[in-house]
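One chain of protein is taken out of this complex; the other chains stay put.
This part shows chain A:
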Amino acid sequence: MKILTLVRQVPDAEARVRVQGTTVDLEGTTLVMDGMDEYGVEEALRLRENGANVEEIVALAVGPKRVEDALRTALAMGADRAIHVETDTPLDPIALSQVVAQVAQTEGAQLILVGGQEADWDSQALGAATAERLGWPQLTWTNELNVDGDTLTGRHDVDEGNESFQATLPAVVTTQQGLNEPRYPTLPNIMKAKKKELRKDDLGQYGATPKVRVVSAEIQTRARLNKVIDGKDPQAAAQELLGLLRNEAKVIA
C-alpha cells in the first residue's frame, strides 16, 4: 500500500496573525507544519512500524516555495519522499482536492491521510472533497486506525459521540488529536531528509483554479470589558461577579 500524506504550512499557534490589504500576510511569521497533518504523517509511519504492508509514504504539499520546509519536516519524521506542487495562487479546498486526487491517482496511493481541520483556513473540506473526486469512502475525525490487508478499522468522532467503523481501501482518513503523539525529527533524520527526493511540480499541469475568491480579511478584535475583581475576599468577589452578570450583562437570572 502506498500512503499519501498531505501537509499544510500554517502559522505557529502563538504567532501573531496580520492582515495586509485584503488577505492575511504571513511574511515574517513563524510557520510550522500543521499539527493536524503531523498526526497524519505520524500515523503513516506507525502503520508501517506496526506491520501493515506499507510500500511507500509520500508527503504532498501545494503552495509557495516556503512550504518546502514543512515537507522537509515530514521527510525528517520518516516519509520516504515528497512532492511539492509549487504555486503562489491560493486554492480553496475544493480546487485543491483536484490536485490531490490527481497525484493520488498517478502515484497509485491507496490511503490518503490529511488533517481534520487545519489552523489556517479552518476548513474540514479537503479530505471529503478529495474522497469524492476519487470515488473513495472517507473517515473523518479519526482517533484510532488499523489496517489489516485491505480492511480499515478504527474509531472516529461523529455529531453525537463516536463510532467504530470498518471500510475497505482505498480511502481517505482525516486525522486529529488523540490518534497518536507525533515524533520529533532527530538531528540524524533531519540530515538524512536532505538527501530524500523532493519533486517539484507545476500547478499548471493539474488544471486547478480557485472557485472561491477572498474579498477581504479582518483581524477580529472585540473590545472586552476587562473588569478584573480581586479574589482576596471570595464572598465579596462572588457577589460582585454575580451582580455584574445579572445586572450589567443580564446573562443570568
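Note that in this section a contact is a pair of C-beta atoms (placed from the backbone, for glycine too) under 8 Å apart; a residue touches a chain by one contact, two chains touch by 3 or more; residues count from 1.
Keep this in mind: contacts and distances are computed from a predicted model.
Asks: So one subunit is absent here. Using its UniProt record, which name fits best from "Xanthine dehydrogenase family protein subunit M", "Hydrogenase expression/formation protein HypC", "Electron transfer flavoprotein alpha subunit" or "NADH/Ubiquinone/plastoquinone (Complex I)"?
Replies: The missing chain's protein name, per its UniProt entry, is "Electron transfer flavoprotein alpha subunit".
Asks: In the whole complex, not just what's shown, which of A:E49, A:E163 or A:E197 touches the removed chain?
Replies: Considering all chains, including the one not shown, the answer is A:E163.
Asks: Who touches the missing chain here, A:E14, A:E27, A:D88 or A:D202?
Replies: A:E14
Asks: Which parts of chain A are in contact with the chain that was left out?
Replies: Counting only chain A, the missing chain is touched by 11, 13-14, 17, 19, 24, 36, 92-94, 97, 116-117, 119-126, 128-129, 131-133, 137-141, 153, 157-168, 176-178, 211-220, 222, 224-232, 234-235, 237-239, 241-242, 244-245, 249, 251-253.
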